[in-house]
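So the structure is just underneath, and the comments pick up after that.
The complex appears here without one of its protein chains, the remainder shown in place.
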Amino acid sequence: MSNKAYYVSAFNKKILKTAIIESFRKLNPKAMIKNPVMFVVEIGSVITTAILFKNLFLHDFKYMLFIVQITLWLWFTVIFANFAESISEGRGKAQAETLRKSKTEVIARLLKTDGKEEKIKASMLRKGDIVVCETNDIIPGDGDVIEGIASVDESAITGESAPVIRESGGDRSAVTGGTKVLSDKITVKITSNPGEGFIDKMISLVEGASRQKTPNEIALNILLVMFTALFLVVVVTIEPMVAYFHGHISPVIYVALLVCLIPTTIGALLSAIGISGMDRLVKHNVIAMSGKAVEAAGDVNTLLLDKTGTITFGNRMAVSFIPAEEVNVNELADYAQLSSISDETPEGRSIVALAKKYGLRGRHLDENNIKFVPFSAMTRMSGVDILDKKENIRKGAVEAISNYVVQNNGAVDKKLIEAAANISKQGGTPLAVAVNSRMLGIIHLKDVVKGGIKERINSLRKIGIKTIMITGDNPLTAKAIADEAGVDEFVSEATPETKMTIIKKEQSLGKLVAMTGDGTNDAPALAQADVGVAMNTGTMAAKEAGNMIDLDSNPTKLIEIVETGKQLLITRGSLTTFSIANDLAKYFAIIPAMFAPIMPWLAPLNIMGLSSPQSAILSAVIFNAVIIIILIPLALRGVKYRPAKASNILTRNLLIYGLGGVIAPFIGIKLIDMLITYLHII
Amino acid sequence: MAKELIRMIKITLLLYVICSIAYTFFIWGIGKVFFPFQAGGSIIYKNSKPIGSMLIGEKFTSPYIFNGRPSYAGNGYNGTESSGSNYAPTNGKYIAIEKKLIDKFLIENPTVNKGNVPVDIVTGSGSGLGPYISIAAALDQVPRISKLTGIKEKTLRKLVVEDISGRQFGIFGTPGLNTDKLNLMLAEILKVKNKKLFKKVFSGLAG
């Protein structure tokens, strides 16, 4: 993991302090009404407070201690809920703060139509303007490089300190405002107006300012509102029953019962769960353009994976040496290494690395004694001449080396040619190595599948997600890689339109599709996919088409994104279940207590053996409030998620949050009751 | 819309004619042809006079005969006002009534010990028209009837045992005795044994 420049821990002092202040500020009914469940609690708190003052005024101190404590805990319930939301927002706000710092006012070098430069404020730039950036300039706005190549420091947005290359044309032309040119000079065409740039968008996203409720969140909210309404009816209709028995129950107790029954736990934590879900993506360096996209990620049925970069490293690597008949494999390794010493390509480096496994260490050669022969498209080979030994070592395409050997009056080894053909057939690339007229053998180069990818794909299969590998390779090569990586399907010789076709086909079967892309070619497919993750290195068109942006430009991350989406939904479901399951115990605490004066026979229902009616009710209320605080870390962190079959995940969560939700409050309320009794505070 | 409304009215009227009129008459016709006795209410005749239905309980309160269960249908066994007592088990008034009923049964049938009063004979049936009593309730009344009528206990006990309606198909229901039938049998015996008493007790048959 790279160092996250702006990722902030939730529990630093500053955030805590702000969150506490915010929790009180949010008591404003105008803000509270957005959360109907907690709004009801607030109204309840106001009612009990009013009763408290009325009793004070009338000098009625009979149940004062009880009423005071209930009132306090009801207010705490509201404040705890606000605190949960504030603290999750606080982290986003702190992150936005860091981002804003990178947005200091920049002077742009505007290139006018007459070719002259003019220095203006970046905020004056408009879409379509052309600016010039040189070493140490801050790029004044989002744009596309139209001329030149430069290395750019994008750590301000990605947190990644290694510079990236930006060049005109192709898929690496997009630059982001606020990033810094480290070397060379580029001309950039600005593509966004001030305030609408990528960083601005990111700030409002992490800050939660543009946060909209997601479809599941809306549905869940409706469920919670309906439950609240239901319990309101349940509690209100207790009064006529009590009146039927000529009894009287204080409104304080009705409020206490209502607050205990309505789903306050999930009501308090719901928005915190949503915000921190987005936040977890930020932790992975992924910016989701909407919460909806994060949810959709959890629903994905099919993943389109580009072979190059996602499944394989994208570079061919040496995997074995195949020596000619009379040649020792060590000798071949020796020469192969020599031939590659000056070869700085990934292939060359992989040959040196493989040779090391044959006991050959890196060697120091007398520079005067050697002459490097660089690769050229004409000869299709490279190598080194060792002058004193008169050894001309060459490495290259099998055909080219064969020609070279023949030119030097050597003979071509038929068996080696066959071996080379075999390698091609398996989807690999053969390279021949020769010294003067002798062909020593073949180096087997292969597209290497990333370590652990097979396990990842297996775990995806376990959670019911199908993977499709897309590659431009021929079917043979594609199949070899597909088998090795264990993907479910693959499409070879893919054209840019292939992705679009596959997405549409899968979607017509009712499936949700996720993909990654970076090129302008990918833009339509990214837009069509339910989850389109654009690489930050990609073009502006791609970034705008996708609904997520991966700042690390690591396509493998699609898997993490899916898991984060699932975790978000699981956390919501689990805490809802927990919240509703809790009610059972609260009934057993409150019902016998509140009805004790009119129906003393209900005493056997007090199965927890709570010490007095008042302490029973107070214990339930305290438990109800405290559980919110206890669950905040879980809401922020998310329920543990390990890829498994849906039924296994469900069993686990049902046991913990369903059954646990039934049992936990029985224990919790009993303990609080014991504490209250011990302290004699009632 | 008007067309739709006409269609809706048509289906309403059509189904009314079929489901209410045609259907009821069809079943009536079948009853008329195949089950005339049942269709008329299973009413039995003695001396060509209708004496009641074997299905519907009759008010048997005289100590000379087998008494039925208390009835809350009208003044008791009123065939036009089927109803149970609807007393709740915790109703104090109900328990007071029960106390009277149980004590009365114990006094009338001194051979029965307290704690052994068959529960059905002191509780009302659901409709107040059920003719059945339990075997225990019938047997417990034998000594009393024997004493009052002079019929041997053995004869009466035999009568009871022979009259038991067992479980239907060997499984459904609880064995019991139809008091209508039981008392009709008792009447036959009494008619031979003590004509005078017979006329007094079974005035419905005597006339």
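Each chain carries a letter (A and B) given by its place in the written order, and its residues are counted from 1.
Basically, contacts are C-beta pairs under 8 Å (C-beta built on N, C-alpha and C of every residue); 3 or more make two chains touch, one makes a residue touch a chain.
As a working rule, contacts and distances are computed from a predicted model.
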item: Identity of the absent chain, which is to be given by its UniProt protein name, from "Nitrite reductase [NAD(P)H]", "Sarcosine oxidase subunit beta", "Cytochrome c biosynthesis protein" or "Potassium-transporting ATPase potassium-binding subunit"; value: "Potassium-transporting ATPase potassium-binding subunit"
item: Contact set of the excluded chain (shown chains only); value: A, B
item: Of A:V46, A:A397 or A:L605, the one touching the omitted chain in the full complex; value: A:L605
item: Touch residues of chain B, complete complex, unshown partner; value: 3-5, 7-16, 18-21, 23-24, 26-28, 30-31, 34-35, 38-43, 46, 49-53, 55-60, 62, 65, 69, 73, 77-95, 98-99, 102-103, 106, 114-120, 122-137, 139, 165, 167-169, 171-174, 176, 178, 183-184, 187, 201-205, 207
item: Interface with the undisplayed chain - residues on chain A; value: 215-216, 218-220, 222-223, 226-227, 229-231, 233-245, 261, 295, 298-299, 301, 461-466, 509-512, 565-567, 569-570, 572-574, 576-577, 580-581, 583-584, 587, 591, 595, 598-599, 601-605, 641, 645-647, 649-651, 653-654, 657-658
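The rule is short, and it goes like this: only the chains that are shown with their structure count from here on.
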item: Distance between chain centroids, defined by C-alpha means - chain A, chain B (Å); value: 78
